[in-house]
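Here it is: the structure, laid out below.
The other protein chains are all here in position, but one chain of the complex has been omitted.
Order of writing sets the labels: A, B and C. Residues in every chain begin at 1.
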Amino acid sequence: MPWYKRLMGIDRRILYIIMVVGITVPMFSPLGLPVPEDVVAQAAYDYISNLPAGSNVLYSYDLSASGMTELKPTSDVFIDLSFQKGHNVYLMALWAEGNNFSSLWADPIAEKHGAVYGENYINLGFMVSFSAFLEQSRSDLHAALNGGIDKMGDKLSDFPMMKDVTKAADFDAVFSFNTGDPGPTAWIQQWNATEGIAILSACTSVSTPTMVNYYQSGLLKGNVGGLAGSAWSEFLHGTKGSATGGMDSQSLGHVIIILFLILGNIGYFASRAAGDVK
Amino acid sequence: MEAILTPTLGNWLAALVTLMLFSILYKENPLYRIAEHLYVGASAAHGIVTTWNNTIKPAMTSMPTKGTWWEIIPMVVGLLIYFNMYRPYAWVARIPMGFWIGYNAALVLSARQVIPFLSQMTTAIKPLVAMTNGSFNLTQSINNILFVSIVLGVLIYFFFTVEHKGIFKYAANYGRLAIMIGFGASFGNTVMARISLLIGRLTFLFGNWLGLL
Amino acid sequence: MRRTLPAAITLITGLIVILKDIFISPAFNKLVQDYLVRSITLSTATAVGLGGISLIRVHSRRVARKREGWYNSIILIFGFALLMILGVVLEGGHNSPTYNWFYQNTAVAGSSTVFSLLCFYIGSAAYRAFRARSLEAGALLISASVVMLGSTSIGAAISPMLPKAKVWIMDYFNTPVIRGVALGVALGAFAQGARNLFGIERGYMAE
Partner (left out) sequence: MTPFMQNISDGLRPMLEGWLYTSGNFGLTSTLFLIIYVSALLIMVKNARTGGSMPKVRRIAGLDAVDEVVGRATEMGRPVLYSPGIGDLSAADTLASFNVLGHVAKLIAKYDARLIVCNRQPNVQPVTESVVRAAYFEVGKPDAYREDDVRFLTNDQFGYAAGVVGIMNREGVSALVMFGLFYAESLVFAEAGNQAGAIQVAATSSTSQTPFFIVACDYCLIGEEIYVAGAYLGQDRVRLATIVVQDWGKQFTLAVIVLGTLVSTFVSITGGKGNMIIDLLKLY
């Protein structure tokens, strides 16, 4: 068999093994490459840090477990930032799975800051029908929140921080950690378009181009895109978390994929030169 | 129950499911099938359970206390969908279908959707001759020309009733080439997210499960 | 009756929603909100079991007839029944620790795993399908490579131009392309909505 045919016919399972090895090695011994700058993530960070103390910031966990690696570092940074700045932190989820993560990720940080549930932060739970929630909350937020209860099923009217927050427009900003729809698009269409509420987002790098597009159109105030964005917000916040470490595996992974691409093409052009394919 | 279902045992179960599903990379095999069926069954139940606990149960318990008896009507309308399984009366199921499609089609076609559309249109407008502080900015001008021409080329590519001939042919081909470059960029930009996912899973296997990290 | 009634329901429901979006009358808005939107939520919720019934029907038949792979169907039914029972019977339902233990370690673990398969598939797709067969395919390939290199620290180490080239491609190719496509998609979606609303397309009612 000519060499180029062999090159074109490498078993995909060999490729898979190379990828696993390449991505795993830096997890055990990091290379320590620098973090690239991200202006759109910077915009998000600046927007939240410039909100005055006492602002009502709603963090919505519109994500599934798949977004964990990319979004948890960002959630850690921004929840911490909001507590630092003295914002009122509201947590909720448009995705059922996100409902677990809102507590799992935010509660330890609230504890660290000594925040009081119901006064400094509250978890509003999961909204089954996002479109109904986004619509109804514009006039009656409490009724829209599962009929007026928080995640644990306690009455919202019993919490001090819910007293003056009765409709969507009472929020100063919405930050959506998202892995798809419903996510920023829904927030923009329902809350930004109608009530003019500032929307920010942290997304996986798949949705980054779309979100950057929204940012440039002024629909989003900022966006933390993927692990790179997370790593940059960790840098801004002065922490070195899992995002900063993961960037090394990223570099190697990218190089491997580009090598595959080149190998495939060398094989292709060589066999084309030999007249085997058109 | 919690005494038996410890986090460690949980990690073992999750790791087993993870490895069995990864085995599809080698080829389709009995282990993959077991994990696949378990996953599909459990997650299908989850969808029903959450809907029951979050929507139906609260609605039914609040009927006597709040007097929202009218809510029985939409629930019955929803139940009509089950006629779809009984052939002679399958047409009855069209009533809830018609209701849902009407509502959702209107969401697709509302003024609310037109606003982002018009807003996107305004952001496609850029000066072809860019000036910075009163003097001509060549780079920005070229970039702006590129930007506007691509938007126009792409729009022309999607003309369906105009035959792609003459100037339209060139414009559409230009649009299509731009689409390829633009989408190639999207592809390249996604690799990062995908590697992140694998990092997440490997962190689970090596860290949470085996405790090596 | 069999066609006109559903079509009429579609049209009336749709027009109410559209009118509500155009004219703001607080009273009308609240009425639509409290009744129509709520009705959609409730009717969709009661219909959710249909999916489960379909799934279980297929698999119980497979078990009953001992078709190939019937033991897998038993596993599926087991997983389904377990979470259904736990989620309905246990106090706290799907928020209870026992339920969560099963859900997290089967479905959530499965979800993350299948999602992470994408990393491998991107690798094999890059090798198998990314070939410069034509000008267009070549353009796709080159812009993908530049953006890939430009996103990482290694790209910046190879040449400081790469991250800049990445940003340039994203800003002046990716953004206008997505914008152009999105403008067309929006117009197409409006037309699609109108076709369904006015009953021009109703394939589900042909019988």
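Here, a contact is a pair of C-beta atoms (placed from the backbone, for glycine too) under 8 Å apart; a residue touches a chain by one contact, two chains touch by 3 or more.
Only a predicted model underlies this, so the values are computations on that prediction, with no experimental measurement involved.
Asker: Just one of A:Ser66, A:Ser82, A:Ser103 or A:Asn265 touches the chain that is missing; which is it?
Answerer: Answering carefully, the residue with contact to the hidden chain is A:Ser66.
Asker: If I consider the whole complex, including the chain that's not displayed, which of C:Tyr35, C:Tyr71 or C:Tyr121 touches that chain?
Answerer: Reading the full complex, the residue touching the unseen chain is C:Tyr121.
Asker: Which one touches the absent chain: A:Gly9, A:Gly196 or A:Gly238?
Answerer: A:Gly196
Asker: List the residues of chain B that touch the chain left out of this view.
Answerer: These residues of chain B touch the chain that is not shown: 21, 24, 28, 32-33, 35-37, 39-41, 43-44, 46-47, 81, 84-85, 90, 93-94, 97, 100-101, 104-105, 107-111, 114-115, 118-119, 121-122, 124-131, 134, 148, 151-152, 155-156, 158-164, 179-180, 183-184, 186-187, 190.
Asker: Provide the residue numbers of chain C that touch the chain removed from this figure.
Answerer: Chain C touches the chain not shown through residues 18, 21-24, 44, 47-52, 54-55, 57-58, 61, 69, 107, 110-111, 113-115, 117-118, 121-122, 124-125, 128-130, 140, 177-178, 181-185, 187-196, 198, 200-201, 203-207.
Asker: Quickly run down the residues of chain A that touch the omitted chain.
Answerer: These residues touch the chain not displayed: 12, 64, 66, 131, 180-181, 193-196, 206-207, 209-210.
One rule holds for everything that comes next: only the chains that are shown with their structure count from here on.
Asker: Tell me which has more C-beta contacts between its two chains, A-B or A-C.
Answerer: Comparing A-B with A-C, the pair joined by more C-beta contacts is A-C.
Asker: Taking each chain's centre as the mean of its CA atoms, how far is chain B from chain C in angstrom?
Answerer: 4
Asker: On a C-alpha centroid basis, what's the spacing between chain A and chain C, in Å?
Answerer: That gives a centre separation of 18 Å.
Asker: Would you mind listing the residues of chain B that make contact with two or more other chains?
Answerer: 25, 46, 50-51, 55, 107, 112-113, 116, 120, 123, 185-186, 189-192, 195, 197-198, 200
Asker: Check each residue of chain A and list the ones that touch at least two other chains.
Answerer: Correct list: 16, 19, 23, 66, 68, 128-129, 131, 209, 216, 228, 250, 253-254, 257.
Asker: Under the definition above, what is the set of chain A residues touching chain B in their complex?
Answerer: These residues of chain A touch chain B: 13, 16, 19-20, 23-24, 27-28, 66, 68-70, 96, 126, 128-129, 131, 146-147, 188-190, 193-194, 204-206, 208-209, 216-219, 226-228, 242, 246, 249-250, 253-254, 257.
Asker: Along chain B, where are the residues that touch chain C in the complex?
Answerer: Going through chain B, the ones touching chain C are 1-2, 5, 10-11, 13-15, 17-18, 21-22, 24-25, 33-53, 55-56, 59, 70-71, 73-79, 81-82, 84-85, 90-91, 94-103, 105-114, 116-117, 120-121, 123-124, 143, 146-148, 150-155, 158, 175-192, 194-195, 197-198, 200-201, 204.
Asker: Once bound in the complex, which stretches of chain C touch chain A?
Answerer: Spelled out, the residues of chain C in touch with chain A are 26, 29-30, 33, 37-38, 40-41, 44-45, 100, 104, 108, 111-112, 115-116, 119-120, 122-124, 126-128, 130-133, 141, 144-145, 148-149, 151-157, 163, 170, 174-175, 178-179, 182.
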